[in-house]
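Missing here is one protein chain; the remaining ones are kept as they sit in the complex.
In order of appearance the chains are A and B, and numbering begins at 1 in each one.
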């Protein structure tokens, strides 16, 4: 009888370890993404790049930056030059806070892939006492809201890394005038690929949009009760309006 | 001796499984509430209703909508018609972001009831290029802060569902003028019950208030160190002022 009880214990313990591992992974992936947020706040781009897998990619503002080289091109060649005078760190008068909010992590059955829906409500801008002559160095301040649908991979070393950072900005609002008055294409999408644009993306994403257009960024997971895909209807009034505008 | 050790292992493992289950439940309830947030952002009201128990209810803005029928009446008959031209999905030019922040989940001893205090800091409004003739279709933009004190139930299928969604808005602020200038009763409370109001509540909540009135929404849990109820004093100056105003 004892043998049976021991076998039952072994089986039960193996089951519990699987359950525990899923939750450890969920929490560790969340920590990883939260750290990404703190690092990007502080323009610590070198440390951001180190969070990615070698085959990582970033999907951002209608562009795709592929592989560790592409990721580095975006954060270091593009952002660091534009935002921080090529400094790997925060600079006075420049704000780019990325609070990381509302993560839903799903660990895939293989135990090595994770997906996360999350969001950020950002504060960004440049202080009036720290302006420069160039257009992107003017005093400016804005709010931004966006969603993530990211993928992560667990390496053979047991560490989670970002595989695909898919950040989809949803709305921008000038601090002075707000989201009721946002101009269309508030931030211009990249249109030129690398290497013609030395810090440009490797590919463009066709189905991209910005507020006041408003669509559903698809969920990675099914509805937990019904088990169905969570899809949204599209109001034909808007579609008609878009068509009328050409 | 081995029998004793096996018995000790069985007991220890049962204890650990209880502990693990509590944390799984906490995390799953949090995921459920976070999904609610993503769905309501996108006006996917059908999928929101599916998150509730059959005897679920919503307590909102001084009204109570009871049972699955009441929940559907609020989200589908009331919100969907007012906000999205009866579309189950986001529409261009309409923003209603509900970031889900700061959840504290408590699993009751029965393992089948959960309570959560959480908050949202919302961005809402309608873009100037998407206005209509009716009053609720004008360009407008506001911030809103509020707290949840929700209840959840675990079904016989092992799935958590929302039992009582108790969202209590605390303050509103027009984007242009802020929370220092909010008009009293910024959003009018419902005063007419269903079925006189076809999408109205089944009951009214008497003790309701809005900023600049400011009271404590009671906590579902005790203070973790003292074990005492967490109650707040009320400043008599405000009370006197209220009485003077009649």
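Please note the rule applied: a contact is a pair of C-beta atoms (placed from the backbone, for glycine too) under 8 Å apart; a residue touches a chain by one contact, two chains touch by 3 or more.
Small disclaimer: the values here were computed from a predicted structure and weren't measured.
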Checklist entry - Going by the touch rule given at the top, which residues of chain B touch the chain that is not shown? => result 2, 5-6, 9, 12-13, 16, 19-20, 23, 26, 101-104, 117, 119, 121, 143, 145, 147, 170-171, 173, 178-182, 211-216, 219, 223-226, 230-235, 237-238, 241-242
Checklist outcome for this item: The missing chain sits against chain A at residues 2-3, 6, 9-10, 13, 16-17, 20, 23-24, 27, 31-32, 34-35, 37-39, 42-44, 47, 50-51, 84-85, 87-95, 97, 99-101, 121, 123, 125-130, 139-141, 159-161, 175-176
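Here is the rule we go by: only the chains that are shown with their structure count from here on.
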Item to check | chain A and chain B, separation of their C-alpha mean positions in angstrom | outcome: 26
